[in-house]
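With one protein chain withheld, the remaining protein chains of the complex are depicted in position.
Letters A, B and C mark the chains in the order given here, with residues in each chain numbered from 1 onward.
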Amino acid sequence: MTMEAFGEEFGEESSRWELGEDTEPGWMTDGELAETRGRVPMLYVEALPVRVEPSGRVSSVGLLLRGSSTTALITRSLVSGRVQHGERIRDALMRHLEKDLGPTAFPVLPVSTVPAAVAEYFPWPDRLQDPRQHAVALAFVVPVSGECQPRQDALEITWLTPEEAASDAIASDMEGGRGSLLRQLLHHAGAL
Amino acid sequence: MTMEAFGEEFGEESSRWELGEDTEPGWMTDGELAETRGRVPMLYVEALPVRVEPSGRVSSVGLLLRGSSTTALITRSLVSGRVQHGERIRDALMRHLEKDLGPTAFPVLPVSTVPAAVAEYFPWPDRLQDPRQHAVALAFVVPVSGECQPRQDALEITWLTPEEAASDAIASDMEGGRGSLLRQLLHHAGAL
Amino acid sequence: MTMEAFGEEFGEESSRWELGEDTEPGWMTDGELAETRGRVPMLYVEALPVRVEPSGRVSSVGLLLRGSSTTALITRSLVSGRVQHGERIRDALMRHLEKDLGPTAFPVLPVSTVPAAVAEYFPWPDRLQDPRQHAVALAFVVPVSGECQPRQDALEITWLTPEEAASDAIASDMEGGRGSLLRQLLHHAGAL
Partner (left out) sequence: MTMEAFGEEFGEESSRWELGEDTEPGWMTDGELAETRGRVPMLYVEALPVRVEPSGRVSSVGLLLRGSSTTALITRSLVSGRVQHGERIRDALMRHLEKDLGPTAFPVLPVSTVPAAVAEYFPWPDRLQDPRQHAVALAFVVPVSGECQPRQDALEITWLTPEEAASDAIASDMEGGRGSLLRQLLHHAGAL
């Protein structure tokens, strides 16, 4: 039976609005995942990788470039993925950071699990959207000190100034209304 | 087929560790709910009702008294309940406040959905526990200005000073380790 | 000797960049105030008055209209004022809200004194500026449920949607770079 990971890489990845699902082997079949998505909100973590000065001030912001399989568009996204059953929020955050940024990014996870923002995605038109599901993401700003080497479906990571990242041009490259979330995270960090 | 609401009132209510499940008609059967709980973390909201001085300082803290159907114990709990599919966090918070405190409590919901604390409950021994499931709760401190009339399974609401609420005696009356969460919320409010 | 209050109403009020100084009788003379401003950062509170739906969602945002005595311009500002020696942050916030919005605004002060944003104003060009001083303001989003009747030097209060308030046109009406702070507060409230 097709496993969640397989389904997400080859099937659901075609969704234009995906939240950047993980491809670690899961225990739900495609059918079970679809079924669960119709029953309850799905819990996600999202992270905005940043480079900081020694004082903690954000100097640049990392956005992932991903190709959409349904359109010719390249989209920009945050680090993002689902919290699995039995997994701690910190562990989910670390897992998705490593998955999306590679093993040498050296992210510094926040000491508190209270997020910088809570993002609510709905499968119908709303401020934030995800056509697959109702998802609630705990979003964090995460300094990285090492070298980022995007893996899996991310083509590359681009580093922008906070002002560039907050521009309308970048917002229009992000799916599901995430440009708004990005600005919220930048404001949280006092970077605008 | 038995609906979730029915199941929770008459079946699962017997759980000593319950999170204060809602009894609004849901669309999951008992079996579907149990199935879902084994697949993904369940999203909850929790609220600590407080009375405040005009300056915002917390003067007293409301805890619900509930009888446990499995033991002879009376337990103390926060307002708590599940976020349903398609439901906003704000709406879930309001629904559970009204359900647990009655229609005349006049809660003042926070302007931000960033919670005061994030509580992670696991079905195995951990800091916070819920034997039924892996649950992640967004927890808020909510001032109420009206009269609270607990409904449903809550026997009554008792008002304590912040210091009384933070005592070991109260912590031992709370299930699943929630005494620790209660102290975290009181500290968040600067009430200790 | 001219008291602080007098000095601020008739003297310093002419500053185009003022933080909205209080006119309660203080104990510093003009000279002492100027001297102190050259020695240490001055502590302020600022508040964005908002109207909220029962769910806590921000529906409109109140900005004060003030005439500048040095220019022909009408500027828009937040509720703002200094924390006095021996005064609690909560009490300073309540005092300035009542001073700027009148006695029937019925503001609901936050339960936590941890601010939504920390604003640093410098007397030289920077993100936020105040030509009179180095000031650090703890900024809050404060729901009001009553009628606002601006007093003192504020001409009136205007209510805008969050989107209108976040516009470039409004930002250009605000002094010292506060348009950026306003957006930060709106994002904190999840209103954008």
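The criterion applied here is as follows: a contact is a pair of C-beta atoms (placed from the backbone, for glycine too) under 8 Å apart; a residue touches a chain by one contact, two chains touch by 3 or more.
These figures come from a predicted structure and were not determined experimentally.
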Return the single residue from C:Asp30, C:Glu98 or C:Glu120 that touches the missing chain. C:Glu120
Touching the hidden chain, out of A:Ala116, A:Ala135, A:Cys148 or A:Leu182, is A:Ala116
Which parts of chain B face the unshown chain closely enough to count as touching? 117-118, 180, 183-184, 187-188, 190, 192
Since one chain isn't shown, list which residues of chain C touch it in the complete complex. 27-28, 32, 36, 38-43, 82-89, 113-118, 120, 122, 134, 136, 138
What residues on chain A make contact with the chain left out of this view? 50, 52, 54-58, 88, 90-91, 93-94, 108-114, 116, 141, 143, 188-191
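Everything that follows uses one rule, which is that only the chains that are shown with their structure count from here on.
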Per the C-alpha centroid definition, the whole-Å distance linking chain A and chain B comes out as 29
Taking each chain's centre as its mean C-alpha position, how far apart are chain A and chain C in Å? 36
Any chance you could list the residues of chain A touching two or more other chains? 117-118
